[in-house]
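Note that one protein chain of the assembly has been removed; the remaining protein chains are unaltered in position.
Our next item is chain A:
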């Protein structure tokens, strides 16, 4: 990716090659150790040949609308743990890494999965570390041994999903405070967390607020969120994305712009549904009134990666139509093979700079963007 590939007449084949290249880049780091394992004279694949982590992950996601992608990733990795026979701890870690790589390779947008899988892996690895000296003596949780960790993870699979759910409820509590009386909230993207915040704010009798929902025609997630809000008795107006600047400039009662996100990057920037960056930039650019741009997301959506190079989304390993390099000209996008490799257009994402974000509402309180690395720091 770093070297400049001379671009001959663009054919479908070069395009596939590029996609494949992306694919390797995204998973390079993770596949290396697993390759090493395969070289080892251990009985690696034999037992769980029939376990398909990707299928498990997808069925988890489709079975429960409430489950987030990182949590689904964690759950499918736990599933893997539970069927894996007892091996040495290092071998197990290698196997988990291999499964993680498989899972990452399966999704055009690996960031949410990476967030969950990284968290899981770090949690597993932490138990291998020698317990830190005196400093943690006051901690309630004694550092668990590796086997204990494993048992704990397998035994409490259900619990984690519940906790994730509870995290969302907590976010609703924090977030509802930012919804003020007689004001208008502008939102987009059909985030379940945002919906929860708004529903919770609506239960407060002293607050009468309205919602403007940016809804592109045909977006089912946003439509579902709008329906849910309307059913709860909220006054929701929907607008198409072209009207955002007009509405921001003319509706002076908007004081809060609230979005959800797929992944929070280490620097506090977010990778979220296409249009978020545009919205954030407009909120900052259009004068008048005091508008704040807040992101609602659980901390397990934090990805331990810092975006530095352009095009940011592609460098982060997301495979979507990258129009910045005109690579897609002449490519038949209806081709099934291409479709499988790339994100669907409705799922495309963009990157919002931390400068444009006023705060991130997490279940641990409202964090400024520069506080995100502290959270990450804690878990390395």
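Assume a residue touches a chain if its C-beta (ideal position, glycine included) is under 8 Å from a C-beta of that chain, and two chains touch if they have at least 3 such contacts; residues count from 1.
Please note the rule applied: contacts and distances are computed from a predicted model.
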For this session: Leaving aside the chains on screen, match the unshown one to its UniProt name from "tRNA-splicing endonuclease subunit Sen34", "Ras-related protein Rab-25", "Bardet-biedl syndrome 8" or "Translation initiation factor eIF2B subunit beta".
Result: "Translation initiation factor eIF2B subunit beta"
For this session: Based on the whole complex, identify which of A:178, A:213 or A:351 touches the chain you can't see.
Result: A:178
Exercise. Which chain A residues would touch the chain omitted from the figure, given the whole complex?
Worked result: 71, 74, 119-120, 122-123, 126, 137-141, 144, 152-153, 156, 159-160, 163-164, 166-167, 169-170, 173-174, 177-178, 180, 183, 255, 290, 292, 298-300, 302, 358-359, 363-368, 370-371, 374-376, 378-379
